[in-house]
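Removed from the display is one protein chain of the complex; every other protein chain stays in position.
Order as written gives the chain letters A and B; numbering starts at 1 within each chain.
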Amino acid sequence: MKPAIQFSEIDGGMRFYALLGFIALFVLAGLGAAYYMEHNGHWVTGMSNQVVWGTPHVFAVFLIVAASGALNVASISSVFGKTPYKPLARLSGLLAICLLVGGLAVLVLDLGRPDRLIVAMTYYNFKSIFAWNIFLYVGFMAVVAIYLWMMMERKMNRFTKPAGFLAFVWRLILTTGTGSIFGFLVARQAYDAALMAPMFVIMSFSFGLAIFILVLMAACKWSDRPLGDVILLRLKNLLGVFVGAVLYFVIVYHLTNLYITEHHGFERFILLDGGIYTGLFWIVQIGLGSLLPLALLYLPSTGNSRGWISIASLLVIIGGLAQVYIIIIGGQAFPLEMFPGKEVTSSFFDGGIASYSPSLPEVVLGIGGVALALAAVFVGIRVLRFLPTSLADDQVDPHHAAATTEAAA
Amino acid sequence: MSNDGKFDQYRRNFLSGAAATVTGLAMAPGIILHEVAQARPADQAVSSDVRWGMLIDTSKCDRGCNACVTACNDEHGLTGHGRPESDAQWIRKVELRDKQTGNTQSLPLLCQHCEKPPCVDVCPTGASFKRADGIVLVDKHTCIGCRYCMMACPYKARSFIHEDLQDQLPHAPRGKGTVESCTFCVHRVDNDRTPACVEACNAEHHNAMVFGDMNDPDSEISQQLEQYSSRQIRADLQLNTGVRYRGI
Partner (left out) sequence: MTKRYLSIVTFCLLAVVPVRALLAGDGLYPEVPKAKARFSDTQECVEPLEDMRKNHMEYILHQRDATVHEGIRTRQHSLVECINCHVSDAADAARASSEKHFCSSCHSYASVKIDCFQCHADRPVKSSDNPSLAPSAMSHHIKHDHSAEVLTGKQLRALANGGANDE
């Protein structure tokens, strides 16, 4: 009889504390950057009255979107009943919570008045999708925590499926809410599209899974636990599907805009003469972030190699950051269309492309958020039993093991 | 006999009641208007009986004139810091040039004080709000500085304060980390005066800006709105702005 999958904490010791200390340095740097920005005021950043959301928001939105997508693996096992994914469900839940915490930390620390967080948690305007998102984010952490509890305590295992279903629905609503932050804005050419919400959902699938694959590979390698091809190849095939799906949504978004004369100015800006934004779109988002990973993941020569799989996942993440950068900052850089058919100039930079370049405090704060998420995952797998002791092929899928032994015999 | 007497009494009651009602209805509009036309006492809350609005005649707006902007900056203590990209601007002059015909225009652009403001819809704490009399404001006690309203505003009317401030004017509190925009000089309006930009434009004898109560049919702005064709910027968004323009 196949023994049940075992979970155990990773080992501590000097290695653990050294790596944790290294990650913690980035967290401290991020906190320092946040203090610097808050103490001096935002004039020390690249953000202005034209581009009001900058690099911190790119990182924050990326992390939040990836957080909901990281839960996908757990949902596949609990909601859709795919047993090979079951051993990964705990790590998936942990990663979801930690990425969300990292993203929210960056978002809150960039506020003009972060000391008023209590105000944000007690005064609500329920017409604002932002206010709803505060509930969704905090609720998500609670729901996933309960889901993890159901999974990790043997007595409660019978509730895993309903808890998993609740978490699945919750994260779809959460990502819809995150996309709607932009989709609900009538003011700007780049937003004001119902497509923003489902596109963000698909983006979450892709980014979350890419990060999950990298974290899983790193954690297993770090703690010398076997990671079999059965599970890894399934994950990488799934990642390819999601990358393709995101590409589809991007194509639909731009094709639709290209058909609508009113949006031609914005499309020209992104696709043709937007300088950095055009370069990021074609080279990083489409090339490095979508087409190249698709090739790497599905071509027989690279699709089975661990090295290429991790490179592909990294490229997906970089492409995802570029995509969020273009959405958030490119969307703001393009001027508001207040006087169609007129050239507009003013002392408040109307009518022209707004300039923005990421400043060091912003980038350090964003990276600090990423480091916080990673540090939290690291501590989590050390303290509690999130990581399976073995994900070797025969552990994950006994039928696969039986089939190979029969074939060999 | 007693029945007749009762019937007479009922008829008298009915007639006097009807007469009183008709008289009251005839006089009521005059009474209500009269109340609005008088100054609102300091301890009385604003009401939606009044809707403040502005009409700007772009044909009277002088391309080289900045009086409205200077007046607003002086009124509220908006000192620049030599950083035009992040310095606050509550009102600005916008120069337009028709790409097809080459025709040029100039107009002041400020918070449009929409009836359905997107900035109010999106504010997570409700700090961005619309007062009962139509003035859209930021309650800076509740503002957390998330800048979502700045993303949402179709007119880019809002500014974020990017630095520590000193020596604010008592009637215009403003501070680092919060968002602000044109208040229609609410501290003046509450004391029965007109906004500083309108006053300055009139002082320059351009008279391009008219400010008043759009709910009052006898006010100058209502009469001009009825007489002349005017439109809202981005009228297709159907926000029903309080600021209207002639000549665009």
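Note that in this section a contact is a pair of C-beta atoms (placed from the backbone, for glycine too) under 8 Å apart; a residue touches a chain by one contact, two chains touch by 3 or more.
Please read all numbers here as calculations on a predicted model, not as lab measurements.
Shown chains touched by the hidden chain across the complete assembly: B. Per the touch definition above, the residue from B:Gln9, B:Ser59, B:Thr104 or B:Gln168 contacting the chain not shown is B:Gln168.
The hidden chain makes contact, of the residues B:Asp49, B:Glu95, B:Asp139 or B:Glu204, with B:Asp139. For the chain missing from the display, the contacting residue among B:Ala67, B:Val136, B:Met150 or B:Val186 is B:Val186, taking the whole complex into account. The chain not displayed touches subunit B at residues 40, 42-46, 75, 129, 131-133, 137, 139-141, 164-165, 167-171, 173-178, 186-188, 190-191, 193.
The rule we apply is simple: only the chains that are shown with their structure count from here on.
Subunit A and subunit B have centres, each the mean of its CA atoms, that are 43 Å apart. Of all residues in subunit A, only 38, 40-43, 47-50, 52-53, 111-114, 116-117, 119-120, 123-125, 127-131, 134, 181, 184-188, 332, 336, 338-339, 341-351, 355 touch subunit B in the complex they form. Subunit B makes touch with subunit A in their complex at residues 69, 81, 83-89, 92-100, 109, 118, 120-127, 142-148, 150-156, 158-164, 176-179, 233-234, 237, 248.
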